[in-house]
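Missing here is one protein chain; the remaining ones are kept as they sit in the complex.
Now for chain A:
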Amino acid sequence: MTAAAERTAVEQGAEDILAVARAQVLERGEGLTEQQVLAVLRLSDDRLTELLQLAHEVRMRWCGPEVEVEGIVSVKTGGCPEDCHFCSQSGRFPTPVRAAWLDIPGLVEAAKQTAATGATEFCIVAAVRGPDKRLLSQVKAGIEAIRAAGLDINIACSLGMLTQQQVDELVAMGVHRYNHNLETARSHFPQVVTTHSWEERWDTLRMVREAGMEVCCGGIIGMGESIEQRAEFAVQLAELGPHEVPMNFLIPQPGTPYEDYPVVAGSEALKTVAAFRLAMPRTMLRFAGGRELTLGDLGAEQGMLGGINAIIVGNYLTNLGRPAEQDLRMLDDLRMPIKALNETL
């Protein structure tokens, strides 16, 4: 059967999706189509183990056993003018988060804490629509101070939407990767954010890629999207072709429009992880925020054995994570080596 015929067979429900994925993704390295991803997401829970095993095989075949470890810190917290409905840092919602700036010594200390875990990535994040001159000069001074402190770690940034000039400035600062999440499927985005568009985010990602920075782009599962929209999101990310996809699970934040949304069920979260892996066999898939709440300790291990090959350790921006040592011990137990600096997954 040809690849096109296989896809048609699955779309018509005539062939088992995991058998097709084994041939198409594992053997040939071709990501699943939207309809195929949807078929994976619709699998019953009694096939979860089989699905995770396949996703793990795909990850090992096309990415290898190494895991990229990253730490993140918020350099500018709260007071954001945007209305991302999931975010406790929006100034438009009555959340308990107050605005704060991290000074340069604090930024260097955060980088030291990250480097001490063996992480190769340190991401500087700001809650903004896009960076102004003050923020960019704070980031520049922070990067210089981190380098002056002798810390050997890659520096990434997440500073919202960029102009071409700002992209060029970040490249000149030595920022090697830029995070800007599309957050959700294009069709669902207007229900999540109304102050800017999915296309504006896409434009920033395009400029980042063209400037030679690595693109980091993912989103949050559990924001009221349908499973059809999860499949749509997976293939939209695959089309973008980011170097890294961070996978977050909604943490309902008090004061936000999503404060009463349910936490994603563990099996659903794991199924989504595996489906994203089958849509993007060669992409770095990172466990990010919300895994502690959604998956707990056991689920985190299952995710690492179900397609994930990167992880944020320690705390997040406004929430706390598991102690880094616990995740590093987990990786050791799973015999998954931490990626060394200057290696490419």
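By definition in this document, a contact is a pair of C-beta atoms (placed from the backbone, for glycine too) under 8 Å apart; a residue touches a chain by one contact, two chains touch by 3 or more; residues count from 1.
What we mean here is this: contacts and distances are computed from a predicted model.
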item: Among "Formate hydrogenlyase subunit 4", "Biotin synthase auxiliary protein", "Molybdopterin converting factor subunit 1" or "Glycolate oxidase iron-sulfur subunit", the UniProt name of the subunit that does not appear here; value: "Biotin synthase auxiliary protein"
item: Contact residue for the chain not shown (choose from A:Arg28, A:Arg98, A:Lys133 or A:Arg335); value: A:Arg98
item: Sole residue of A:Ala110, A:Ala127, A:Leu270 or A:Ala288 that reaches the chain not shown, by the stated touch rule; value: A:Ala110
item: Which of A:Val20, A:Leu38, A:Leu51 or A:Ile72 contacts the chain that the document leaves out; value: A:Ile72
item: Chain A residues that touch the omitted chain in the full complex; value: 71-74, 77, 96-100, 102, 106, 109-110, 113-114, 117, 251, 254, 292-293, 313-321, 323-324
